[in-house]
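For this view, one protein chain was removed and the others were kept in their places.
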Amino acid sequence: MKDEIILACKDLTKRFGAICALDNMELQLKKGRIVGLLGPNGSGKTTLIKLINGLLYPDEGHIWIDGVEPGVFTKSIVSYLPDKMYFADWMKVKDLLEFFEDFYLDFDKNRAMEMIRTLSIDPELKMKSLSKGTKEKVQLVLVMSRKAKLYLLDEPIAGVDPAARDFILHTVLTNYDPGSTVLISTHLISDVERVLDEVVFIKQGKNILHDSVDRIREKTNKSVDVLFREMFSMIPKAQDGFVRPGDLRSAAPEQEGNHPHPENETQNTNMEGETK
Amino acid sequence: MEWKLVEGRPIWIQLYEQLVYAIVSGRYPCGSRFPSVRELASQAQVNPNTMQRALSQLDAAGLTYTQRTDGRTVTENQTVIEIARRTLAKEEIFRYLNGMKNLGYEKAQAVAMLEEELAHEG
Partner (left out) sequence: MIGKLLKYEMRSMSRRFLPVWAALLATSLVTGFLFTIKVPLPPVLRDIFGMLSFIPPMLLIALFVAVFVLSVLYVIQGFWKGLLGEEGYLMFTLPVSPHHLLISKGLSTLILLLFSTIVGILSILLLTIPSGEITLGSFVRFFRELGRAFGHDPRVILLIVEVILLIVIGWLCNIYYIYFAMAIGQLSNKHRGLMAVGAYFGINIILSIIMSIVLGLLSAFPDTLYIFSDYLVQNVLGASNAFLSGLIAYEILLLAVFYAGTAAILKRRLNLE
(Lines give C-alpha, C1' and ligand atoms only; values in the text may rest on other atoms or scores of the structure.)
Protein backbone atom coordinates (compact mmCIF):
# COMPACT_ATOMS: atom_id res chain seq x y z
CA MET A 1 0.00 0.00 0.00
CA LYS A 2 2.64 2.45 1.09
CA ASP A 3 4.56 2.49 -2.13
CA GLU A 4 1.59 3.48 -4.22
CA ILE A 5 1.84 6.89 -5.80
CA ILE A 6 -0.72 9.43 -4.59
CA LEU A 7 0.52 12.37 -6.66
CA ALA A 8 2.34 12.44 -9.96
CA CYS A 9 3.27 15.49 -12.04
CA LYS A 10 4.76 15.18 -15.49
CA ASP A 11 6.21 18.04 -17.56
CA LEU A 12 3.95 20.34 -15.58
CA THR A 13 4.18 23.89 -16.91
CA LYS A 14 2.23 27.00 -15.96
CA ARG A 15 2.92 30.49 -17.25
CA PHE A 16 1.52 33.82 -16.15
CA GLY A 17 2.17 36.09 -19.07
CA ALA A 18 5.91 36.14 -19.58
CA ILE A 19 6.61 34.54 -16.20
CA CYS A 20 7.05 30.79 -16.12
CA ALA A 21 5.79 29.86 -12.66
CA LEU A 22 6.23 26.14 -13.15
CA ASP A 23 8.71 24.87 -15.68
CA ASN A 24 8.41 21.21 -16.69
CA MET A 25 7.94 20.16 -13.10
CA GLU A 26 8.38 16.48 -12.36
CA LEU A 27 7.21 15.09 -9.03
CA GLN A 28 6.00 11.86 -7.51
CA LEU A 29 4.75 11.51 -3.96
CA LYS A 30 4.00 8.23 -2.27
CA LYS A 31 1.16 7.48 0.09
CA GLY A 32 1.67 7.86 3.80
CA ARG A 33 4.25 10.65 3.77
CA ILE A 34 4.50 14.11 5.22
CA VAL A 35 6.31 16.11 2.61
CA GLY A 36 7.71 19.62 2.81
CA LEU A 37 7.45 21.74 -0.31
CA LEU A 38 10.26 24.18 0.22
CA GLY A 39 11.30 27.18 -1.79
CA PRO A 40 11.69 30.91 -1.50
CA ASN A 41 8.80 33.22 -2.24
CA GLY A 42 7.86 33.18 -5.90
CA SER A 43 9.45 29.80 -6.58
CA GLY A 44 6.16 28.23 -7.64
CA LYS A 45 4.97 26.53 -4.45
CA THR A 46 1.51 28.04 -4.44
CA THR A 47 1.15 27.58 -8.20
CA LEU A 48 1.91 23.87 -7.85
CA ILE A 49 -0.62 23.50 -5.03
CA LYS A 50 -3.28 25.36 -7.01
CA LEU A 51 -2.67 23.14 -10.02
CA ILE A 52 -3.09 20.05 -7.85
CA ASN A 53 -6.34 21.21 -6.29
CA GLY A 54 -7.78 22.43 -9.59
CA LEU A 55 -7.74 26.17 -8.93
CA LEU A 56 -5.42 26.50 -11.90
CA TYR A 57 -5.31 24.65 -15.16
CA PRO A 58 -1.91 23.60 -16.54
CA ASP A 59 -0.58 25.06 -19.78
CA GLU A 60 1.32 21.87 -20.47
CA GLY A 61 1.87 18.53 -18.83
CA HIS A 62 -0.25 16.42 -16.53
CA ILE A 63 -1.15 15.85 -12.91
CA TRP A 64 -2.59 12.68 -11.49
CA ILE A 65 -3.98 12.39 -8.00
CA ASP A 66 -4.48 8.77 -7.11
CA GLY A 67 -4.27 8.13 -10.85
CA VAL A 68 -6.93 10.68 -11.85
CA GLU A 69 -6.46 14.14 -13.39
CA PRO A 70 -7.84 17.05 -11.32
CA GLY A 71 -11.64 17.25 -11.35
CA VAL A 72 -14.65 16.61 -9.19
CA PHE A 73 -13.33 13.23 -8.01
CA THR A 74 -9.89 14.45 -7.00
CA LYS A 75 -11.43 17.38 -5.14
CA SER A 76 -13.31 14.85 -3.03
CA ILE A 77 -10.03 13.26 -1.86
CA VAL A 78 -7.89 16.40 -1.58
CA SER A 79 -8.12 18.58 1.51
CA TYR A 80 -6.73 22.04 0.96
CA LEU A 81 -5.72 24.75 3.40
CA PRO A 82 -5.13 28.01 1.52
CA ASP A 83 -2.93 30.79 2.80
CA LYS A 84 -5.97 33.05 3.21
CA MET A 85 -9.35 33.05 4.89
CA TYR A 86 -11.91 31.62 2.54
CA PHE A 87 -15.19 31.79 4.41
CA ALA A 88 -18.18 34.04 4.11
CA ASP A 89 -17.73 35.81 7.42
CA TRP A 90 -21.43 35.96 8.30
CA MET A 91 -21.41 32.18 8.80
CA LYS A 92 -21.26 30.74 12.29
CA VAL A 93 -18.63 28.18 13.22
CA LYS A 94 -21.30 25.49 13.34
CA ASP A 95 -22.60 26.56 9.90
CA LEU A 96 -19.16 25.87 8.51
CA LEU A 97 -19.11 22.41 10.07
CA GLU A 98 -22.49 21.76 8.46
CA PHE A 99 -21.22 23.12 5.15
CA PHE A 100 -18.23 20.78 5.18
CA GLU A 101 -20.41 17.85 6.20
CA ASP A 102 -22.75 18.63 3.31
CA PHE A 103 -20.08 18.70 0.65
CA TYR A 104 -17.37 16.32 1.85
CA LEU A 105 -18.34 12.71 2.47
CA ASP A 106 -15.04 12.14 4.28
CA PHE A 107 -15.66 14.93 6.81
CA ASP A 108 -15.83 13.76 10.41
CA LYS A 109 -18.06 16.30 12.10
CA ASN A 110 -17.68 14.79 15.56
CA ARG A 111 -13.93 15.00 15.38
CA ALA A 112 -14.13 18.63 14.22
CA MET A 113 -16.58 19.48 16.99
CA GLU A 114 -14.29 17.89 19.54
CA MET A 115 -11.33 19.95 18.36
CA ILE A 116 -13.43 23.12 18.34
CA ARG A 117 -14.38 22.39 21.95
CA THR A 118 -10.78 21.65 22.93
CA LEU A 119 -9.87 25.07 21.57
CA SER A 120 -12.77 26.47 23.63
CA ILE A 121 -14.31 28.15 20.60
CA ASP A 122 -18.04 28.76 20.82
CA PRO A 123 -19.63 27.11 17.73
CA GLU A 124 -22.45 29.66 17.87
CA LEU A 125 -20.08 32.54 17.15
CA LYS A 126 -19.95 34.15 13.76
CA MET A 127 -16.67 33.90 11.89
CA LYS A 128 -16.35 37.67 11.70
CA SER A 129 -16.37 37.95 15.49
CA LEU A 130 -13.32 35.69 15.81
CA SER A 131 -9.73 36.87 15.88
CA LYS A 132 -7.52 36.16 12.89
CA GLY A 133 -5.62 33.46 14.78
CA THR A 134 -8.82 31.72 15.84
CA LYS A 135 -10.21 31.85 12.31
CA GLU A 136 -7.07 30.17 11.07
CA LYS A 137 -7.42 27.48 13.71
CA VAL A 138 -11.04 26.83 12.72
CA GLN A 139 -9.98 26.54 9.11
CA LEU A 140 -7.23 24.06 10.01
CA VAL A 141 -9.64 22.01 12.10
CA LEU A 142 -12.05 21.78 9.16
CA VAL A 143 -9.33 20.78 6.72
CA MET A 144 -7.77 18.20 9.03
CA SER A 145 -11.14 16.70 10.05
CA ARG A 146 -11.47 15.21 6.60
CA LYS A 147 -10.17 11.72 5.95
CA ALA A 148 -8.57 12.85 2.72
CA LYS A 149 -5.93 11.01 0.74
CA LEU A 150 -3.92 14.13 0.06
CA TYR A 151 -3.69 17.19 2.26
CA LEU A 152 -2.33 20.38 0.75
CA LEU A 153 -1.32 22.92 3.36
CA ASP A 154 -0.16 26.20 1.84
CA GLU A 155 2.09 28.14 4.22
CA PRO A 156 0.22 27.01 7.34
CA ILE A 157 2.76 28.41 9.79
CA ALA A 158 3.65 31.69 8.15
CA GLY A 159 3.13 34.58 10.53
CA VAL A 160 1.90 32.63 13.54
CA ASP A 161 3.32 32.63 17.06
CA PRO A 162 5.22 29.58 18.39
CA ALA A 163 2.22 28.32 20.38
CA ALA A 164 0.00 28.44 17.31
CA ARG A 165 2.72 26.77 15.27
CA ASP A 166 2.88 23.92 17.79
CA PHE A 167 -0.90 23.62 17.67
CA ILE A 168 -0.82 23.42 13.89
CA LEU A 169 1.92 20.79 13.75
CA HIS A 170 0.28 18.82 16.54
CA THR A 171 -3.07 18.91 14.74
CA VAL A 172 -1.50 17.73 11.51
CA LEU A 173 0.43 14.93 13.23
CA THR A 174 -2.49 13.62 15.26
CA ASN A 175 -5.13 13.85 12.56
CA TYR A 176 -3.60 12.77 9.34
CA ASP A 177 -4.36 9.22 8.41
CA PRO A 178 -1.22 7.03 8.15
CA GLY A 179 -2.24 6.04 4.62
CA SER A 180 -2.57 9.60 3.41
CA THR A 181 0.01 12.12 2.31
CA VAL A 182 0.45 15.67 3.57
CA LEU A 183 2.16 18.27 1.42
CA ILE A 184 3.18 21.33 3.45
CA SER A 185 4.55 24.34 1.62
CA THR A 186 6.69 26.68 3.66
CA HIS A 187 9.80 28.74 3.73
CA LEU A 188 10.17 28.33 7.51
CA ILE A 189 11.97 25.03 7.38
CA SER A 190 13.51 24.72 10.81
CA ASP A 191 10.03 24.86 12.31
CA VAL A 192 8.67 21.89 10.38
CA GLU A 193 11.75 19.85 9.62
CA ARG A 194 11.20 17.31 12.37
CA VAL A 195 7.69 16.42 11.26
CA LEU A 196 8.65 15.82 7.63
CA ASP A 197 9.49 12.51 5.97
CA GLU A 198 10.64 14.07 2.76
CA VAL A 199 11.36 17.44 1.28
CA VAL A 200 11.01 18.82 -2.21
CA PHE A 201 13.14 21.86 -3.02
CA ILE A 202 11.57 23.99 -5.68
CA LYS A 203 13.39 26.76 -7.47
CA GLN A 204 12.19 28.81 -10.39
CA GLY A 205 9.41 26.33 -11.02
CA LYS A 206 11.61 23.27 -11.08
CA ASN A 207 11.98 20.39 -8.67
CA ILE A 208 15.69 20.57 -7.86
CA LEU A 209 15.85 18.13 -4.97
CA HIS A 210 13.55 15.47 -3.59
CA ASP A 211 14.87 13.31 -0.78
CA SER A 212 14.09 12.10 2.71
CA VAL A 213 15.00 14.41 5.57
CA ASP A 214 17.07 11.79 7.32
CA ARG A 215 18.94 10.90 4.15
CA ILE A 216 19.82 14.55 3.60
CA ARG A 217 21.05 14.81 7.17
CA GLU A 218 23.05 11.60 6.80
CA LYS A 219 24.66 12.61 3.54
CA THR A 220 25.42 16.22 4.27
CA ASN A 221 25.60 16.30 8.06
CA LYS A 222 23.48 19.38 7.78
CA SER A 223 19.94 20.05 8.69
CA VAL A 224 17.58 20.59 5.78
CA ASP A 225 17.26 24.17 6.96
CA VAL A 226 21.00 24.79 6.63
CA LEU A 227 21.15 23.02 3.28
CA PHE A 228 18.23 25.12 2.08
CA ARG A 229 19.96 28.33 3.10
CA GLU A 230 23.07 27.26 1.22
CA MET A 231 21.23 26.27 -1.92
CA PHE A 232 19.07 29.37 -2.05
CA SER A 233 21.66 31.81 -0.80
CA MET A 234 21.25 35.24 -2.29
CA ILE A 235 24.85 36.09 -1.48
CA PRO A 236 27.02 35.47 -4.53
CA LYS A 237 29.80 32.95 -4.05
CA ALA A 238 33.24 32.73 -5.63
CA GLN A 239 32.16 29.93 -7.89
CA ASP A 240 28.75 28.61 -8.59
CA GLY A 241 28.14 27.56 -5.04
CA PHE A 242 24.81 25.84 -5.46
CA VAL A 243 24.61 22.30 -4.28
CA ARG A 244 22.81 20.08 -6.74
CA PRO A 245 21.10 16.80 -6.01
CA GLY A 246 24.00 14.96 -7.63
CA ASP A 247 26.49 16.66 -5.35
CA LEU A 248 24.65 15.39 -2.33
CA ARG A 249 25.10 11.80 -3.31
CA SER A 250 28.84 12.12 -3.54
CA ALA A 251 29.24 14.18 -0.39
CA ALA A 252 30.68 11.76 2.15
CA PRO A 253 29.73 12.26 5.77
CA GLU A 254 32.76 13.73 7.52
CA GLN A 255 32.17 13.12 11.18
CA GLU A 256 31.42 9.44 11.12
CA GLY A 257 33.33 8.88 14.37
CA ASN A 258 30.84 10.96 16.31
CA HIS A 259 28.08 8.44 15.86
CA PRO A 260 28.88 5.48 18.01
CA HIS A 261 26.15 3.22 16.64
CA PRO A 262 27.62 0.92 14.02
CA GLU A 263 24.16 -0.39 13.16
CA ASN A 264 23.30 2.99 11.68
CA GLU A 265 25.52 2.26 8.75
CA THR A 266 23.40 -0.57 7.49
CA GLN A 267 20.32 1.64 7.61
CA ASN A 268 21.68 4.48 5.59
CA THR A 269 20.87 3.13 2.22
CA ASN A 270 17.56 1.51 2.82
CA MET A 271 14.94 3.53 4.45
CA GLU A 272 11.96 2.19 2.56
CA GLY A 273 12.51 -1.43 3.54
CA GLU A 274 12.64 -0.56 7.15
CA THR A 275 9.35 1.04 7.90
CA LYS A 276 6.75 -1.52 8.74
CA MET B 1 10.08 13.01 28.48
CA GLU B 2 12.15 15.83 27.11
CA TRP B 3 13.22 15.45 23.52
CA LYS B 4 16.26 17.27 22.25
CA LEU B 5 16.99 17.34 18.56
CA VAL B 6 20.06 18.93 17.09
CA GLU B 7 20.75 20.00 13.56
CA GLY B 8 22.77 18.07 11.10
CA ARG B 9 22.16 14.52 12.29
CA PRO B 10 19.39 12.19 11.16
CA ILE B 11 16.39 12.70 13.38
CA TRP B 12 15.60 9.02 13.73
CA ILE B 13 19.09 8.30 15.11
CA GLN B 14 18.69 11.02 17.70
CA LEU B 15 15.29 9.66 18.67
CA TYR B 16 16.75 6.18 18.89
CA GLU B 17 19.58 7.32 21.13
CA GLN B 18 17.22 9.09 23.47
CA LEU B 19 14.93 6.07 23.63
CA VAL B 20 17.88 3.80 24.46
CA TYR B 21 18.87 6.24 27.15
CA ALA B 22 15.35 6.19 28.56
CA ILE B 23 15.40 2.39 28.71
CA VAL B 24 18.84 1.91 30.28
CA SER B 25 18.22 4.66 32.78
CA GLY B 26 15.14 2.79 33.94
CA ARG B 27 12.53 5.22 32.73
CA TYR B 28 10.93 2.33 30.89
CA PRO B 29 11.68 -0.66 33.14
CA CYS B 30 12.30 -4.24 32.01
CA GLY B 31 9.18 -5.93 30.70
CA SER B 32 7.10 -2.75 30.77
CA ARG B 33 4.89 -1.69 27.90
CA PHE B 34 6.24 0.89 25.54
CA PRO B 35 4.10 3.83 24.37
CA SER B 36 2.69 3.63 20.84
CA VAL B 37 4.36 5.18 17.81
CA ARG B 38 1.66 7.82 17.59
CA GLU B 39 1.94 8.72 21.23
CA LEU B 40 5.70 9.09 21.08
CA ALA B 41 5.63 10.93 17.76
CA SER B 42 3.08 13.39 19.02
CA GLN B 43 5.04 13.86 22.24
CA ALA B 44 8.29 14.55 20.41
CA GLN B 45 6.43 16.49 17.67
CA VAL B 46 8.04 14.40 14.99
CA ASN B 47 6.83 12.46 12.00
CA PRO B 48 5.34 9.07 13.00
CA ASN B 49 7.34 7.34 10.26
CA THR B 50 10.56 8.71 11.73
CA MET B 51 9.56 7.55 15.21
CA GLN B 52 8.62 4.18 13.77
CA ARG B 53 12.09 3.88 12.32
CA ALA B 54 13.71 4.63 15.68
CA LEU B 55 11.46 2.07 17.38
CA SER B 56 12.24 -0.56 14.75
CA GLN B 57 15.88 0.05 15.55
CA LEU B 58 15.14 -0.62 19.23
CA ASP B 59 13.60 -3.93 18.17
CA ALA B 60 16.59 -4.72 15.99
CA ALA B 61 18.93 -3.98 18.89
CA GLY B 62 16.90 -6.35 21.04
CA LEU B 63 15.98 -3.69 23.57
CA THR B 64 12.30 -4.03 22.78
CA TYR B 65 10.15 -6.60 21.07
CA THR B 66 6.84 -6.35 19.33
CA GLN B 67 3.95 -8.70 19.79
CA ARG B 68 1.14 -8.59 17.32
CA THR B 69 -1.57 -8.10 19.86
CA ASP B 70 0.25 -6.40 22.64
CA GLY B 71 2.27 -3.62 21.10
CA ARG B 72 5.86 -3.03 22.03
CA THR B 73 7.45 -4.23 25.29
CA VAL B 74 10.85 -3.54 26.85
CA THR B 75 12.96 -6.70 26.93
CA GLU B 76 13.19 -8.77 30.12
CA ASN B 77 16.74 -9.67 29.18
CA GLN B 78 18.89 -7.72 31.64
CA THR B 79 22.06 -8.60 29.76
CA VAL B 80 20.95 -6.79 26.62
CA ILE B 81 20.11 -3.70 28.61
CA GLU B 82 23.37 -3.88 30.50
CA ILE B 83 25.32 -4.08 27.24
CA ALA B 84 23.51 -1.02 25.92
CA ARG B 85 24.21 0.77 29.16
CA ARG B 86 27.89 -0.10 28.94
CA THR B 87 28.02 1.21 25.39
CA LEU B 88 26.59 4.52 26.52
CA ALA B 89 28.94 4.61 29.49
CA LYS B 90 31.88 4.03 27.19
CA GLU B 91 30.76 6.92 25.05
CA GLU B 92 30.66 9.15 28.09
CA ILE B 93 34.19 8.07 29.02
CA PHE B 94 35.51 8.67 25.54
CA ARG B 95 33.80 12.01 25.44
CA TYR B 96 35.58 12.97 28.66
CA LEU B 97 38.93 11.76 27.50
CA ASN B 98 38.49 13.40 24.15
CA GLY B 99 37.59 16.68 25.80
CA MET B 100 40.64 16.54 28.02
CA LYS B 101 42.82 15.69 25.06
CA ASN B 102 41.53 18.73 23.24
CA LEU B 103 42.48 20.79 26.28
CA GLY B 104 46.02 19.37 26.03
CA TYR B 105 46.04 16.81 28.85
CA GLU B 106 47.57 13.36 28.55
CA LYS B 107 45.41 10.35 29.37
CA ALA B 108 47.22 9.75 32.65
CA GLN B 109 46.75 13.39 33.65
CA ALA B 110 43.08 13.19 32.81
CA VAL B 111 42.65 10.12 35.00
CA ALA B 112 44.57 11.72 37.83
CA MET B 113 42.47 14.86 37.67
CA LEU B 114 39.31 12.83 37.67
CA GLU B 115 40.42 10.92 40.77
CA GLU B 116 41.36 14.18 42.46
CA GLU B 117 37.93 15.60 41.73
CA LEU B 118 36.27 12.50 43.09
CA ALA B 119 38.34 12.70 46.27
CA HIS B 120 37.19 16.29 46.75
CA GLU B 121 33.61 15.29 46.30
CA GLY B 122 34.14 12.73 49.03
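To keep things simple, chains are lettered A and B as they appear, and every chain counts its residues starting from 1.
Keep in mind that, in the parts below, a residue touches a chain if its C-beta (ideal position, glycine included) is under 8 Å from a C-beta of that chain, and two chains touch if they have at least 3 such contacts.
Computed from a predicted structure; not experimentally measured.
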| item | value |
| --- | --- |
| For the chain not depicted, the shown chains it touches | A |
| Listed residues A:104, A:167, A:201 or A:228, member touching the removed chain | A:104 |
| Contact footprint on chain A, counting only the chain that is left out | 16-17, 50, 53-57, 71-73, 75-76, 78, 80, 82, 84-88, 90, 99, 102-104 |
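The rule is short, and it goes like this: only the chains that are shown with their structure count from here on.
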| item | value |
| --- | --- |
| Chain centre separation (chain A, chain B; CA means) in Å | 32 |
| For the chain B and chain A complex, residues of the former touching the latter | 5, 7-13, 16-17, 38, 41-42, 44-50, 52-53, 56-57, 60-61, 87, 90-91, 94 |
| Interface residues, chain A side, partner chain B - complex | 32-34, 166, 169-170, 173-174, 178, 193-197, 213-215, 217-218, 220-223, 225-226, 259-261, 263-264, 267, 271, 274-276 |
